[in-house]
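Only a single protein chain was left out; the remaining protein chains are all shown in position.
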Amino acid sequence: MTAYRLSAGGLVDRTNRMDFKFDGRTMSGLSGDTLASALLANDQLLVGRSFKYHRPRGIVTAGPSEPNALVTIGQGSRSDPNTKATVAELYAGLDARSQNRWPSLKHDVGALNNLLSPFLSAGFYYKTFMWPAAFWEKVYEPIIRRAAGLGRAVLERDPETYEKVWAHCDLLVVGAGPTGLMAARTAGRAGLRVILADEDFRPGGSLLSETVEIDGMPAPAFAETLLAELRSLPNVTIMPRTTVFGWYDDNVFGAVERVQKHVAQPQAKLPVERLWRIVAKRALLATGAEERPLVFGGNDRPGVMMASAVSTYANRFGVASGKSVAIFTNGGTGYRTAADLAAQGIEIAVIIDSRADADDVAPTGTRVIRSGSVTDTKGKHRVSGIVVERSGFEDTIACDAVAMSGGWNPVIHLACQRGAKAVWSPELNSFLAPDVGNGLAVAGAAAGIYSLAACLSDGAGKAAAIIADLGFSAVSDVLPSVSGEIDPSFTALWYAPGAKAKAFVDFQNDVHVKDLGLALREGFGHVEHAKRYTTNGMATDQGKLSGINATGLLAAMQGISPADVGTTTFRPFYTPVAFGALAGTSRDEHAAPVRKSPLYNWAQKNGAVFVDSGLWYRPAWFARDGERTWRQSTDREVLNVRQNVGICDVSTLGKIEIFGRDAAEFLNRLYCNAFLKLPVGKARYGLMLREDGMVYDDGTTSRLSSEHFFMTTTTALAGGVMSHMEYCAQVLWPDLKVRFCSSTDQWAQMAIAGPKARHVVQALVEDDVSDAAFPFLAAQAVTLKGGLKGRLFRISFSGELAYELAVPAWFGEAVADAAMEEGRAHGICAYGLEALNVLRLEKGHVTHAEFDGRVTPDDAGFGRMVSAQKSDFIGKRLSTRYGLTAADRMQMVGLKPVEADKTFRAGAHLLREGAKPSTLNDQGYVSSAGFSPTLGHDIALAFLKSGRERYGERVVVWDKLGGTETVAEVCHPVFVDPGNAKLNS
Amino acid sequence: MRYSAFSIVKNALTGNVNWKPAWRQPEPKPFYDIIIVGGGGHGLATAYYLAKEFGLKNIAVLEKGYLGSGNVGRNTTIVRSNYMLPGNEPFYEFSMKLWEGMEQDLNYNAMLSQRGIINLYHNDGQRDAYIRRGNAMWMEGVPAELLDRAALKKMLPFLNFDHARFPIMGGLLQKRGGTARHDAVAWGYARAADRLGVYLLQNCEVTGIRRENGVVTGVETSRGFIGCSKLGLAAAGNTSRVGQMADLKLPIESHVLQAFVTEGLKPAIDHVITYGAGHFYISQSDKGGLVFGAEIDGYNSYAQRGNLATVEHVMEEGVTMIPGLSRVRVLRSWGGVMDMSMDGSPIISHTPIDNLYLNCGWCYGGFKATPASGWCFAHLIAKNESHPVARFLRLDRFERGYPIDEHGAGPQPNLH
Partner (left out) sequence: MASLISCPHCGTRPKEEFSIRGDASVLRPDPEASDEAWNDYVHIRANPRGRYREHWQHVAGCRRWLVVERDTMTHEVYSVTDGAVAAREAAR
C-alpha cells in the first residue's frame, strides 16, 4: 500500500490495483478510487496552480465543487482539460497532467505574480495598462492573454461519439444520497415511474462516507439495500454518472450521462457521453449540501481541505489526508471528522473551534481550543503547521493537513436557475431554495435539513406528498432508524479574525478578503458588482465554494444581513458540460440533412460536379473530357443551349398542389399580380410580396383545372412559402375553401431548353407540343410515350424555347435518360446551375440575388405587374409608403463593360464617374455578374439609384475589396433576345 | 481619483486601502434638466457625452437595478463596424472610432482588443453578399478584406475544412473588429460621468411618466417623483414597458438571446469568428473562456433565460464549425432580453412627445454601438436634432417606408 492509504476500510477494491500516470509519473490506485483519492494515497497533494498568482494548490474537496485539483486527462485529440480530479473515476492507464504551470508543477515561474500581488488587486487591470495608449494592444494584452486560462484545448477533431435521448417520468429524483434514495424507494413502491440520477459513479451520496449505523447496518450497506430494492423495481431507473445540469421550461431537465469517460479505450458502438432531456411530471431536488470553507489566513495551502472531504477520503476511499490533521470548525461537522479520523487511527493535531461553547464531543485525548482562530498556515507544497490565536495568545501547531468546516450550504442550484432568488434563513445561517411551485420540490440537506435521520424521513415524506399529488396511493413505509449521528449544526463564521496572510474566498481565481473589501470601498458592493469586479465565483466551480462566503463577507463588512446582499444569479450549467455532449450527433456532414433530387443519379452519371444549395446537392456543371475549369464547362453548356438544346434538373424548386373552390381567390390574394382569371391550361409568373411590400418570392403557377393549381417556388424559399401559405389560409382567411400540399419530392422536373427543344420534347410525349398546340405559357398534363402521365409547362428561365417536363419522381431518371438519348441527334447537353445562372442573367431574369428582401416589384422592373385593380393582396397597403415609391430608389439595370475585356463581380458598388468613394456618393451595387459566352464579355445586373432613367450613362463599378474599378455602361437588363422571339418560336 | 501608473504604485504600497469609490451613491434631487432612464452602457454613455461633449449639467441616470445590470453585462463583447447599409455603416464606424479612443478618454481600461473579426462564407451567394458588404465598408473608409479558403486555412487551421456539411469557402475580415471587457465599459462611463457631476441613481425604478400639456414633466420612481425638462429612454429590453408609460407605440419586441462561456483555456482562438451556415460566433476572452452565442431563442420573453433546444443547436453549430470544441466544457449560459426592432436596426429618435427621446431597438448588437449610441443620443437630446450618422435611425422610418433591413428579412423581429 501507498503512504497515505489506510490499511483497511473504504469502498475500494483492494484486490484491483490500477496504475495511472500523473505528470508522467506512474502511480497506483484502486478500483473505486477517484483520481483525487488515488493522488492523495500517493502523497501527491500538490495538484494544480491557481489562476492569477500561480499559488501551489492541493485537493480541497471530494466532489464536483473542486476549485483547485483540475487536471488534463487523456492525450492528443482525446484530452479533456480542466477535469476535476475529485470526480474523475480512476481507471487503469489514466493519464493526467497538471495545468497552468511552467516549467513544472513544483517550479512554476508564474508564481512570481504572487510577489506582485499588491499591484494586482481586484480590478487592477481597469486602472492600468493605458499608458502609452498604443501599448495595450501591442504589449500588455498579449502578455495577459498568454497568462489566460488553465488547461489547454487541443482543438483537434474529437474521435468520440455522443448522442441525445429523451426520457419521461413521473418523478425525477436528483441525487441518490440518503434523501434521494428514500424518496425513490417511496415513489417506486407506489408505482411511479421514477428516474434517480446521480453525478457520482457510485450512488449513495453521503451514505458512502458515513460511519453511522442505519437499521443496524453500516450506512454504505444500507445504501446498497435500498439500491437493491430499487433495481428490482421495473418502474425505477437508476442513472449513475449522470449530472442533472439544468432545469428548463415545462419541467424538462437537462442531464449528461458519462457513459465511457471512465474507460481507457471507449467502445465505438457506445457514445462517450449521452445527453438526456428528462420530461418530469415532478422533480425532487435531493442534492444535499456543500460544506462551506472557512476564510482564514493561509487557507489555500495544499493540505487544507474540507472536513467532510477528509472524512470521505478516510471512510469511502480508505485514504488518510494527512498523518496529523488539525481541524478548524465552527460546528459539529469538525467533530464528526475528528471521530472518523480517530476511528481510523489518524492523529488529530488539534481541534480549533471558533465557538466559545459547544456540546460537541471530541475524541478522547484530543486537544480542543475553543474561541480559537487560525491566522496563518506554514509549509510550502504541503501544510506543515497552523498559527492559532486565542484571546490574543498565539501558538503554532504542527500538522500535515487541515480539515476546515464552516457549516453547510444547501445545493439549490437547479431550483434557482429559473429566476427565483435564494432565500436567506437566519436560523440555519444558509440560503435556502425559493418556493418554485409544484414542479420541483426540495428535500433533505438541500432543504437545510442536516441530520441524517431527518433527511431519510424528509425524502420519504416529500415523495409521499408527490405520490398523493399525482393521484397514486402510497405504500406504507417504516422509516429507518439511525444511531451514532453527530449534530452538524454550526454558528456562522464568515471570516476568521486576525489573518496574517491572504485569506482566500475564491481559490481558483485567487480572490481574497481584501479584494472584496476593495470592491466595496470602490463602490462595487452589490453582490453582482463585487463578483464582476473581483471575479469571485467566476471560476470553473462557478462559486460553489466561494459564492455564499462572498455574500457573508460583503454583509459582514457593511453590518447588514446576508439577506440584504443576496446571491449572484444561478444559471446553467450546474457543472460544466462538454460541447460534444450537447451537440450529439448533429455535427460535421451530419449537421444538416442532405436532400438529393430524383435526377441526382442521372446527373452523376453525366459527369455533374455538385454544389450544395440549401439542403440540396445540385449539379453546378457537367465536366467533359478536356475541360479544365468550371468556366469552360459552363460556357460550352450556355452556348449549346443557345444553339442546340440543353437539359437541366429543376426538381428542387418548391412545388405545391393547390385545390379548392376558392383556390383562385386564394392565389389572387397571395400574389401581387392577378390570378383570378388565369385560364385552365396556362402558367403565369407570380410575384409574392411580404406584408411590408417587399418581394418575398417568385415562381410560376399553372392552372391544371378550374380548382387545381400547381405552384412552383424558388428552391431557397420552398419551405417558407409553404408556411406562409398555410398561415394565410388558416389564420388570415380561414373561410376560403382551399387546400394544398407540397409535392416537391413527388415530381422530377427537368427544363429542356434551346432552339431544338421541341424535337426532344416531342420525341418524349404523345401530345402535340408545337407552338400552335402548346404555345408559350401553356401548362397541362401530358402522356409520355409508353403511357406515363406527366406534366408539361412551356416556361423559360433561359429565354430560349423551353419546356419544363415533370414526371413522377421515381421515373425521373429514366425520362431524363430518354431525353438525353432522343436529344443526342440534336446535340443535347446537360447543364448545371452555373449555366442556368448565366442564361438567366443574359435574359435579365431575377433570382434571390436580386430579390434580397429589400427590393420592391418596381425596383426590379415589375411595377406594372402589380395589380391596381385588386382590392387586397398581401403587401398591397404598405407598398404605397413614401419610401417604397420614392424616385431615387435603386432600380434594376444591366451593366456592360465599356472595354469588353474588363470584368466585374457581384458585390461591387457603383459610383458616378469621377466621384469620390463615400457612403453618400454610393449609387448602388451589382447583384449578379458573369461572363456571357453569347455576347463575349461580362455582363451584370445591378441596382442603381433611379437606374431606369440612366440607360447609356457610364458608371464606375467599384470593387475595392477586389482591387478593381471598371467603367460600365448602364443598359436595359435584358441582354439577349429582348423581343422574346426565341421564347415564342 | 485619476488612475495613473503613480496611483497604482502608491496604493499598492499602502495596502490598497486608499482607493476612492468609482462613483458616488447620491440621493435623488427633485429635478434634473435631463433624465436618462436606464443605467446600462447606452444610458451611461449618453449621460457622459451630454456632460462632456455638450457641456450640460444637472443630469441623472435612473437605473432600476445596479449599474450595468442589463445587456452591457451579459453579451459576447464583440466590437465591429462591418455593416452593409448606408443607414448603419457610418454609425457603427463612428462607434468604432470612439472605441479606439475610449480608454484614454475615460481613464479606464475597457480592454479593447482589435484582434479581427472574420465572417465565414459557405457558398457563392454568401460570398457575393460579403463582397457587397465589404465594399460598403470601404465606401465609408473602413478597411475590409476578403479571405479565400487558403488564406483562411493558414489563419484558422482549426476550422472544419474537411468535414463540414456546408463547406467553408472563405471569410470577410475586419481587422479592427474585436472585443472589449463589457462590464468595464459600463463602469468606465459611469465613473467618468460621475466625475462630471452626473447623478447615477441605482435601485431607482421608473414606474410612471408624468405629462402635462403633452410634454413630460418628470418620472415617478421607486424613490419618489423626479422632475425633468427632457427625458431620454435607454431601457433596452424594457423599452416597451417604459414607453407604454408615455403611450408610445413602438416597433419593438423583447426576445431572449443566450450567450455562453466555457471553462478557462490557454489561448486557442485569436479572432472573433462567425459561422455563415448558422449564426454561431465565438471569441476567447482575456481570461481564457471561449465566449460564444448564436441565434435568439425566437419567442417574445422577458425571462432572461433560454431553452435547452437552442443551447443544443448552438453547440451543434459550434462543433460543426470548430470540431475541436467537442471536448471543451461549457461553464455557463445566460440570457439577455433584446429589444428587437422590426427591421433589425436601432432607433435613436424623437418621439411624438416633444421632450421625450428614444434610444432602443439594438437587437442583439447593442454592445458595439455603446459609444456612438451614447454620443448620438446625447446629440439628439442636447441639440434637438439627429447626429448626421444617426439620421436614418428614426422611429417613423417604418411608416415612412425607410426600413434599414441588413438581413432583408422583413418586419418579423425573430428573423433578424
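As written, the chain order gives the labels A and B, with residue 1 at the start of each chain.
Here, contacts are C-beta pairs under 8 Å (C-beta built on N, C-alpha and C of every residue); 3 or more make two chains touch, one makes a residue touch a chain.
Only a predicted model underlies this, so the values are computations on that prediction, with no experimental measurement involved.
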Given the contact definition stated above, which residue among A:D359, A:D872, A:D888 or A:D901 touches the chain not shown here?
A:D872
Hidden-chain contact residue, picked from the options A:P103, A:P734 or A:G979:
A:P734
Selected residue (touches chain absent from view) among B:Y32, B:Y92, B:F367 or B:F398
B:F398
From B:G134, B:G170, B:P251 or B:P323, residue that would touch the chain that is not displayed
B:P251
In the complete assembly, which of B:L196, B:A303, B:I353 or B:A382 touches the absent chain?
B:A303
Could you list which residues of chain A touch the chain missing from the display?
166, 248-250, 252, 277, 279, 691-692, 719, 723, 726-727, 730-732, 734-735, 871-872, 876-878
Listed in rising order, the chain B residues that touch the chain left out are 240-241, 244, 249-254, 297-303, 306-309, 342, 398-399, 411-414
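Everything below uses one rule, namely that only the chains that are shown with their structure count from here on.
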Between chain A and chain B, what distance separates the C-alpha centroids? Give it in angstrom.
22
Chain B-facing residues of chain A, complex:
51, 77-82, 118-119, 121, 124-131, 133, 136-137, 141, 144-146, 148-158, 160, 162, 164, 246, 248-249, 252, 254, 275, 277, 417-419, 514, 518, 521-524, 526, 528-529, 532-533, 535, 538-540, 542, 569, 571-573, 576-580, 582-584, 586-592, 594, 611-613, 690-694, 696, 848-849, 852-854, 878, 881-886, 905-909, 917-922, 925-928, 958-962
Parts of chain B lying in touch with chain A, wherever the complex brings them together:
3-5, 7-9, 11-13, 15-17, 19-23, 25, 66-69, 73, 86, 89-90, 103-104, 107-114, 122-123, 125, 127-136, 138-141, 144-146, 158, 160, 163-167, 181, 183-184, 187-188, 202, 262-269, 277, 284-289, 303-305, 307-308, 311-312, 315-320, 322-334, 397, 399-403, 405, 407-411
